[in-house]
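Right, one structure below, let's go through it.
With one protein chain held back, the other chains of the complex are shown just where they sit.
Entry: chain A
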Amino acid sequence: MATPAFTFTPSTFQKLHPAEFFRRFTTEGVRPDGRLLDAFRPTTVHHGVISTANSSAMVRIGGTTVVCGVKAEVAEPKLDAPDQGYLVPNVELSPMCSSKFRPGPPSEQAQAVSEAINRVLKESKVLDLKDLCIEEGKAVWVLYVDAVCVAYDGNIFDAALAAIMAALKNVRIRKPTYQEGTIKVSGGSTATDENSFTLNLARAPLSATFAIFDTTLTILADPNVTEESISDGQISITLDETGLLCGVTKIGAASCSQSVMRDCVQSAKKRTLQLRAIMSQQ
């Protein structure tokens, strides 16, 4: 007697054997959402979306949406750095953007992304913190840069970093006057070059993230949430506006050869150029 053959609808097959379902596409050089293996999802950047913030930006990479707002406040500087201000980036992954995140304190992923972005901003010396000094030893500016993920569909690092850089580019802070322990700024009227200043960013790093699939030796650009969950590892390449590397992060158990790394860096260069063009269009 012949053994019955099992047939599944595509959606059932995807649930039962996600990796195999995926492999059927990648061997043909495409992915389930129709993209080529090295294609990034359509990206949009909008500036100045939140009027209560000193500066803001919204970045959409496919289904991932991040809104970043910058708020400037005044604080006492650290004792060992009396003329330096603070730059405090944070990424919020709330339960609203995906069911992966539970309510409560930031998840490990949120902490990891926040720390990764903090490292990029600090080590690349994007902003000279001395520019944020108001009165040495007494008062400095604190820039709280909060990126809130509104919708999550993978690749939060690229979207959050792009939103943070887009917001930092346009920060406008009122010029402060220091008077007997209080900081005063002028109110009313619109912010102009006379009563406010913008930040002088030394570098503008942007990133491109790739997912690694060990068994099939494929590299996918800009993984979405399904691809992230079945990938074996990820590489993020961060480059500044001159094409110099600001950071390379490889996480996960997958291994990749040097030629693969070089290909990723080349692809990242093209992607970050494209991203800068999108950011300056607005």
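As a convention for this text, contacts are C-beta pairs under 8 Å (C-beta built on N, C-alpha and C of every residue); 3 or more make two chains touch, one makes a residue touch a chain; residues count from 1.
We take it that contacts and distances are computed from a predicted model.
According to its UniProt record, the chain left out of view corresponds to "Ribosomal protein S5 domain 2-like protein" among "Electron transfer flavoprotein subunit beta", "DOMON domain-containing protein", "EF-hand calcium binding domain 1" or "Ribosomal protein S5 domain 2-like protein". Remark: the omitted chain is touched by one listed residue; of A:Thr43, A:Thr65 or A:Ser207 this is A:Thr65.
Summary of contacts with the chain left out: across A:Lys138, A:Arg174, A:Arg203 or A:Lys269, the touching residue is A:Arg174. Among the residues A:Ser99, A:Thr192, A:Thr242 or A:Ser257, only A:Ser99 touches the chain that is left out of the figure.
Within chain A, the residues in touch with the undisplayed chain are 49-53, 56, 63, 65, 67, 69-71, 73-78, 86, 88-90, 92, 94-100, 103, 105-106, 111, 114-115, 118, 142, 144, 146, 148, 150-153, 174, 176, 182-189, 225.
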